[in-house]
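Once you've had a glance at the structure underneath, I'll fire off some questions.
Yeah, one chain of the complex is gone here, protein chain that is, but the others are all in their spots.
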Amino acid sequence: MPSRKHSWGVLLAGALGLSTAGIAVAPIAAQAAPPIVIGGTISETGPLATDGAYQIKGIELAIADANKAGGWLGRKLELKIYDDKSSAGTAVRLYERLITDDRVNLLIGPYSSLVTVGIAPLINKYKMATIEPGASDPSIYVAGNEWNLQGTASSIRYLDQLLPAAKAQGATTVALLGLESAFTLACYHARVAQAKELGMKIVYQTTYSLPLPSFASIALAIKNAHPDVVEACTYYPDAVGLTRALHEQGFAPKYLAETVGPVEAPYLKALGPLANRVITNTGWWTNFKTPGNDAFIAGYKAMFHQDPEYHAATGYAAIQALGAAVEGTHSLDQAKIRAWLLANEVPTIQGTFKVNANGLALGYAQDLLQIQDGVLKLVYPEADAEAKLLVPYTGS
Amino acid sequence: MEGATQPASKGGPIRDPFPGGADGSARARRLRGAAAALVLLALFVAVPLISRGYLLQFATDILTAVVLAYGWNLISGFTGYLSFGQVSFFGLGAYATALMVMRAHVPWYFAAPLSGLVGAAVALVLGPIMLRLRGILFALGMLGLARILEVVFNNWHYAGGSVGLSLPAELTPVAVYVGMGLLALAGFGISAFFVRSGFGLDVMSLNEDEEAAAALGVPTTRVKVIAFMLSALLPAIAGGLVAWNRSYIDPTSGFDPTVDLQTVVAVMFGGIGTLWGPFLGAAALMIVGEEFLVYFPNLELALYGIVVIATVLAFPGGLVGLANRLGLLRRPIVLSPKSLTAAPPEPRPREYTGPVLEVRDLTVRFGGLTALDHVSLSVRSGETLCIIGANGAGKTTLFNAITGSVKPTSGEILYLGEPISRVPTYLRAQRGMARSFQIPRLLPSLTVWENVVLASRHGRQSHRAAEHAAWVLETIGLAQMWRDPASRLTPGYQRQLEFARVLALSPELVLLDEVMAGMTRDEQEAVRSVIRRLPEFGVAAVACVEHVIAAVADLCDRMVVLDFGRKIAEDTPEKVLKDPAVVRAYLGEPL
Partner (left out) sequence: MLLLQILVNGVLVGGLYVLIAQSLNLIFGVMGVVNLAHGSFIVLAGLFTYWFTSATGLNPLLVLPLAFVVLGLIGAGLQPLLVEPLMKFGRKAELLSLMVTFGLSYVLLELALQLWGSDFVSVPYLQSSWSLGGLEFSKAFAVSGAFAAAVSAALYFWLNYTDSGKCLLAASQSSTGAICCGIDVRRVRLIAFGLGVGLAAAAGVLVIIVMPLAPQTSDDLTLLAFVIIALGGLGNYGGVAIAAILLGIAQSLSAFFLGGNAEYVLPYVLLILVMVARPERFRPA
């Protein structure tokens, strides 16, 4: 029969053994899951800071959501972001630092075509599969930059639904304008080609650079040509300038469409009644029935106490796509991730992520918005529309 | 604006505030220099061995900043023509390289240096036009050039338009690093040449006072254009290397005005117009910018602005200026002689026997004012001619027309029998026509020696410039002060230095413009003895404009009197001074 002293000893030895084993195993268990570090830059300062702030918030929300769901490959995600000061040169240096010094696992692209065009060759040199949420300029995604994968609709699709819709409603003539800046110019050339393809008559076309003190002469020339449709691939200040000038010269086309400008908050403030029925484009909208969109909107409001806008959506969608690739390949191998993304389509909050062999976005589209009584409403494609496209533009 | 002659500027802060030179222990300086070179070489070699990634890229960026700084310094620092658009050459070089690589399949290591030549060629074409403008208009013109180039390249489809050009993405960071390092060394070398050579002395002289430099025989336009070309060469090659390194170029990044801003700040901070300034400033700025500005993300531009303002107002010499006060990094004296070996000039045979100077029917009109009205006179070999007249009579205008500062409306001027109306001022000086200025226009931050050797290099003893300069200084009596900056001389000695410069040109004809002005009796006597000795210096003829008639009456052989632009008398001094017309001109009609 075992004595009492003996069983107490066994118990004590067992406890000691277990705790020692536990102490030995615990750090190993913790080491088994180091975080996945995603590196990138964003424009925290400089002229691109305002929109850069939206993009990075979208990325941060996506990371937080992913971590809530357990991370990727069972590991938590960490973000390592530097300020590129809205400068391509600074971004190049910082991405090199992320790759060679910080040795991050994955990369995410910066904001705006201007900065992305600078880092694109570097990304290729180091063969890092990188989703670029902020660069709509299609000329980046060519052979030689094929490790860059476009995470937003290409600018050649901006306003591409307008001319067919207008033609169907009887419009025949069009005036086209384009700002001399990478992605707006690509948009302009695409619209010119589309007009020709549709057999619509281009009665006036011009490109211009900023700053332009007065659009009066251009507006006068447009008035002289009296087109049904005025389509302008603009930024913000030229969108305002053009709209005002058309009004001052006394001309209102049936359809007035501008890119980028009308979506910016100050546009409405600047133009008041002149903005009514202006048409613009977007890659993301609050009424999209895409997977996770409602959660995205609610989560963004909760985390940042403001409404999200489309730059935030591109950032969020990019992380969604990247996560799908990591999980899909069960690895962090850059070549495998790239191959997977080229071969697969990923549903994100802003549509379908799908790229061609050079990384150019094929899946993401651009819908039409129209300002109606001071509020932006989705009007095309009709299947997803919140409201009908109102014609004509009256400038009041 | 003000009248024809200006007071000598008090060595404005764009130039080195501690003028005149380092001499000290040449050996100690050489040792320090060698040590610094070794340290830098060690650092240079170490970087690619330690890192192939970020650190290497950062070091390349530092070297790029150094190259741009040296380039900017060559034009803005040494010649004084501030250029706010040197980025134009950077962008041109980048595009030239990209086009050569992409369209003509030239390897990048040939394309980049060739792009340098493109930049220099553009500078050669623009230089003669733009460098004749006023300083601020040159600065603005360059700024405008950068804008125009940006628009041009935005619209040039062969060069990719606003999208730009992509270059093959090859990973050659070490080669680019070495290339940029060599370019930085070239920048240093060219700057060293500027600081130590006779050519560099020409450049510095035209920075101080362009008109005075021209009067001393410096071919100012040619010198400026060469400096401009060199200042375009460096950023153009750098642009090519950067375009290759980044594998793309577009108008925005090629002609980015922030590049100009950073370059200006770097050189101002380091010390404008110095040898080490661009290097110290660029390196400091890049390192500080990278490490510390991270903590003040929204202050970068403001800090740059404050650095520039503070440097101009309080520390015009920048870091090098501060070092100078500690006795370091001082500019060596150019062409410094080991000792002043006096050797009198070689005699020159005189071929021409006619009058040295002939003025025929000279008329000069400024708008509605007739400053000179059909004036004729001549100065014969071996004679001293004095030109007198009341204020505003046209005496200085006459001199200005003879030397070329003013263009005659009609009439002829013949020097040694040849018409010289089309000959530029500096060439007249080189042929032996030397003038002194009403108020001595010395080059204040250059030493006495440098002031004189500048002239002797362009004069008629240029083949033995140093010896001649030494001889002149000894003869005039300024030998002890050869190392002193000209600004430190008393007015009496400044007048002597002015003479020394005139004589260093070894002139045939000396034009003295009111040399007695403001002189005490003793100083006047010293000047008079120099004038008497001029034939010893090989001077064939002297013409002087004077107010203090008593001081020169016995020195001159003939006297000419001007009144309201017309010659009213010409004869021996005794007869002229008694001429009633002359008396009337000076004292007016009797009451």
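By letter and in written order, the chains are A and B; residue numbering begins at 1 in each of them.
Rule of thumb we're sticking to: a contact is a pair of C-beta atoms (placed from the backbone, for glycine too) under 8 Å apart; a residue touches a chain by one contact, two chains touch by 3 or more.
Every value quoted in this text rests on a predicted model; they were computed, and no experiment measured them.
Checked against the full complex, the one of B:313, B:326 or B:587 touching the unshown chain is B:313. Although one chain is not drawn, the whole complex shows that of B:37, B:137 or B:583 it is B:137 that touches it. Here the missing chain is touched by one residue of B:34, B:50 or B:302, and it is B:302. Shown as candidates are B:155, B:363, B:438 or B:462; the residue that touches the absent chain is B:155.
Contact with the omitted chain, checked across B:62, B:82, B:120 or B:184, is made by B:82. What chain A contributes to its contact with the hidden chain is residues 46-50, 177, 180, 206-214, 216-218, 220-221, 224, 236-237, 240-241, 244-245, 247-250, 264, 266, 269-272, 274. Residues of chain B that touch the chain left out of the display are 1-2, 6-7, 9-10, 12-14, 80, 82, 84, 129-130, 132-137, 139-141, 143-144, 147-148, 151, 154-155, 257, 261, 264, 268, 298-302, 304-309, 312-313.
Convention: only the chains that are shown with their structure count from here on.
Each chain gets one centre point, the mean of its Cα atoms, and the points for chain A and chain B are 55 Å apart. Within the complex formed with chain B, the chain A residues making contact are 44-45, 83, 85, 87-89, 92-93, 96-97, 99-101, 114, 117-118, 120-122, 124-126, 137, 139, 142, 144-145, 180-182, 185-186, 209. Of all residues in chain B, those touching chain A in their complex are 51-55, 57-58, 61, 151, 154-155, 161-164, 166-171, 246-248, 250, 252-253, 256, 258, 294, 297-298, 300.
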